[in-house]
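Every protein chain but one is kept in place in this view of the complex.
Right, subunit A next:
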Amino acid sequence: MTKVLTVEDLTISFGTGDSELTVVHKVNFTLEAGKTLALVGESGSGKSVTSLGIMRLLSPSQSRVQGKIVLHSDEDIDLLSLSESRMRRLRGDRIAMIFQEPLTSLNPVYTIGDQIIEAIRSHRRMSKRNARQRAIELIDQVGIPDAEHRLGTYPHELSGGMRQRIMIAIALALEPDILIADEPTTALDVTVQAQILELLNRLQEETGMAMLFITHDFGVVADIADRTIVMYAGEMVEEGSTETVLERPLMPYTSGLMRAVPKLETAGLKEGDLESIEGFVPHPDNRPTGCSFHPRCTHALAGTCDVPPVPIEDAGDGHLVRCKRWKTLQEAAE
């Protein structure tokens, strides 16, 4: 296994002075070549801000990013200490990103071809003719037929799925080591989502890139990720191999979230209420003391769960869980 990125104690806050709000708390993970790590969470969990922090796409005047983000290429590069111009050279080249809504990421007044060629030529010295050739290869690689003809089309002429394929083509143009995908299939229909997930899996096999995949959907996680981190209120609350997290979750939030999703297998049985998690995700200026999930947790114990600190513990085999009661709960379940 080759590590390509290490994130250490990443903490991100917005605002200044008294009004400073910390939205990401000490997040740690590594990305490995050829592997996919999923960050899962609901709105307000800090998953997207984490990815923007890694790309250094947060405005420095309005936010503070602390910790370490180390890119392991020929040498180790700490992204947080790079100058903006060096960061710009890395962005798109070593680390690329795709977003949820491809229509807002593509420029409506340029053709698809122009936009792919621009991405290539802004980083590589390449003749227009060669860049054009490369663009055709890329369009072909992301599974769009009739690549040469597509170069001249505009974003509005394409369907949502096609646009996301174009975004992927642009992201892959410079053969990045890392692809960050922020909810790339959320705006798509399920049948198209299945196509895009299949495409990303195939491209990863072909290129060996590492992927950081951000989603709210455990179903998508099962399809794409090797490892999974569950986030809640800006903190990592569980991490492990995807199989471990999905099949043997230890954090009550993770298992509660999975039980709250209706299952296809029990469709039409009218089994009554879904198990829901009462309440909602706390606002960052009003985080509960101790475990941030305890006010919504059915297993919470006064005097234990509301007392800080709540460290993240290793439950074995790299399965990490932030819950003071995980051992008790696990024994009770067995």
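One rule holds in what follows: contacts are C-beta pairs under 8 Å (C-beta built on N, C-alpha and C of every residue); 3 or more make two chains touch, one makes a residue touch a chain; residues count from 1.
We take it that contacts and distances are computed from a predicted model.
**Student:** Out of "ABC-type quaternary amine transporter", "Transcobalamin-like C-terminal domain-containing protein", "Carbamoyl phosphate synthase large chain" or "Oligopeptide transport ATP-binding protein OppF", what name does the UniProt record list for the absent chain?
**Tutor:** UniProt lists the chain that is not shown as "Oligopeptide transport ATP-binding protein OppF".
**Student:** Which of A:18, A:278, A:317 or A:334 sits in contact with the chain that's absent?
**Tutor:** Residue touching the absent chain, from the options given: A:278.
**Student:** Any idea which of A:155, A:256 or A:290 touches the chain not displayed?
**Tutor:** Selected residue, touching the omitted chain: A:256.
**Student:** Which listed residue (A:3, A:216 or A:287) would be found touching the missing chain in the intact complex?
**Tutor:** Checking each option in A:3, A:216 or A:287, the one touching the absent chain turns out to be A:216.
**Student:** Take the complete complex as the reference. Which residues in subunit A touch the chain that isn't displayed?
**Tutor:** Looking at subunit A, the ones touching the missing chain are residues 42-43, 159-162, 189-195, 198, 216-223, 242-243, 246-247, 256-258, 260-270, 272-278, 280-281, 296.
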